[in-house]
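Here the complex is missing one protein chain, while the rest keep their positions.
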Amino acid sequence: MAGVISLITDFGLRDEYAGVMKGVILSISAKSTIVDITHGIGPQNIREAALVLESSYPYFPRTTVHVVVVDPGVGSERRIIAAAAAGQLFLAPDNGVLTPILGSARLERAHLVSNRSLFRHPVSCTFHGRDIFAPVAARLAGGLALAEIGEAVRQEDLVQLPMPQPIEDEKEQVLSGEIIAVDHFGNLLTNIDAPLLAAKTSAWSTACRVELRGATIEGVRLSYQSVGPGELLALLGSRNRLEIAVNGGSAAHHLQASVGEGVRVLFRRAAG
Amino acid sequence: MAGVISLITDFGLRDEYAGVMKGVILSISAKSTIVDITHGIGPQNIREAALVLESSYPYFPRTTVHVVVVDPGVGSERRIIAAAAAGQLFLAPDNGVLTPILGSARLERAHLVSNRSLFRHPVSCTFHGRDIFAPVAARLAGGLALAEIGEAVRQEDLVQLPMPQPIEDEKEQVLSGEIIAVDHFGNLLTNIDAPLLAAKTSAWSTACRVELRGATIEGVRLSYQSVGPGELLALLGSRNRLEIAVNGGSAAHHLQASVGEGVRVLFRRAAG
Partner (left out) sequence: MAGVISLITDFGLRDEYAGVMKGVILSISAKSTIVDITHGIGPQNIREAALVLESSYPYFPRTTVHVVVVDPGVGSERRIIAAAAAGQLFLAPDNGVLTPILGSARLERAHLVSNRSLFRHPVSCTFHGRDIFAPVAARLAGGLALAEIGEAVRQEDLVQLPMPQPIEDEKEQVLSGEIIAVDHFGNLLTNIDAPLLAAKTSAWSTACRVELRGATIEGVRLSYQSVGPGELLALLGSRNRLEIAVNGGSAAHHLQASVGEGVRVLFRRAAG
């Protein structure tokens, strides 16, 4: 047995870091299939890594080992966690990048990564991706039980990232959220998700309007093509979140908007 | 059986989009070998994707499934095509990206991608790469017949991209073409190909000169090293097209030239 190992790091693609991790993995588990999710996380941007993990892990085969090496605390006392959730495995520093699988019914169990006999020696203080994450991931992909990695740890003892929550003004029928990511196409991803919108209205295309940076967008659509080329729209994107986009263009450029910017959704009262 | 799947997209490498497609593919066809040709196509640049496909597919194993997701029409009524050509398979929106395998004797057959039982559900309106292209590619790589994908479609009903054609002035012995791509090294790729030049002369190195942006280049060479370091040259590159290059440098930078720029090849009359 040798399954899929996915990698999310902030290593970039110019240096040899990701390649070296793959060399170590293949030295232990020659039949592993390694998938780069991204090495383009902003340096040490834990929140961005958590969002990418949330948007990608559900689409991988059962027992995939997802390795996240965005690790500003490397060499300090921060812990490394191996966890099982939603039928898959996760290996990451205990710094909040695993938030998407915590705080819900998803997590099955979590263990500290403490069994040093699984590490590459000598263990450097600056490249645990090579010396700890890669060899442990290879063993997990080969079927090693979590209990062999280290002692069990309780979910409530793990670092969880506070995600900015939308604020709902019941009376005014307003949801106030924010932009949490901007993708390669300039689409603006918000922290307002589909269930939250669905709780307010099922008539998305007519019953609400979206405001940000002085622009007003009528209705929430399902496809870029529902407006004309170059036009701004609000849509429920493939990540089940409210996104702001431009058909055939970049909303980030159009609105000069970036992460942290506020977004408001205003719902019309149903006629009496 | 599980073959090679190649990917050409405009997704970039920062987001999780390409990784998610791989997750879906491996969930269905665990033994597939996935090759990234590029995720760096300019956003929604169909012509660029067609050129990359043309320059890459002939070098892949038989029955490779080439998936092109450069898809400005995602979510609209645009069709998706699965085609067989030159012993290989192709999966792409019907927007012109498959032009390199059309308009010639290459195409063997083409089918609409309409069998929804092959898709991932629910099918989003914004990420068909994940919900349609990836699962269908995985099935094709696993040996599913094109006829199972959807109804056959005639070649003449498929969108074909008009490629800018060089103009030949018979009397003046001049070919007027243009730059159609600029590569990572700053080499300028033109729409004048080897057969066209060969029809004019076999004495490339002496019988013609190339003009663009006020520069005059004598002769067409076969290697960068045939001129001195830093010197401009015209050559028949590895893609069998006339290219303008600088030995050890960037012609794009040297000439401040970009896509769309005109290029003229002037042939000398044979001495009478």
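Each chain gets a letter, A and B, in the order it is written, and its residues are counted from 1.
In this text, contacts are C-beta pairs under 8 Å (C-beta built on N, C-alpha and C of every residue); 3 or more make two chains touch, one makes a residue touch a chain.
Since this is a predicted model, take the numbers as computed values, not measurements.
Of B:61, B:143 or B:262, it is B:61 that touches the chain left out of the display. Contact with the chain that does not appear here is found for just one residue of B:165, B:206, B:225 or B:258, B:225.
One chain is missing from the display, and on subunit B it is touched by residues 4, 6, 8, 13, 33, 35-40, 52, 55-57, 59-61, 64, 183-185, 222-226, 235, 237-238, 248, 250.
For subunit A, the residues touching the absent chain in the complete assembly are 11-17, 19-20, 22-24, 26-27, 30, 34, 43-44, 72-76, 124-127, 130-131.
Note that only the chains that are shown with their structure count from here on.
Between subunit A and subunit B the centroid-to-centroid distance comes to 33 Å (mean Cα coordinates, whole Å).
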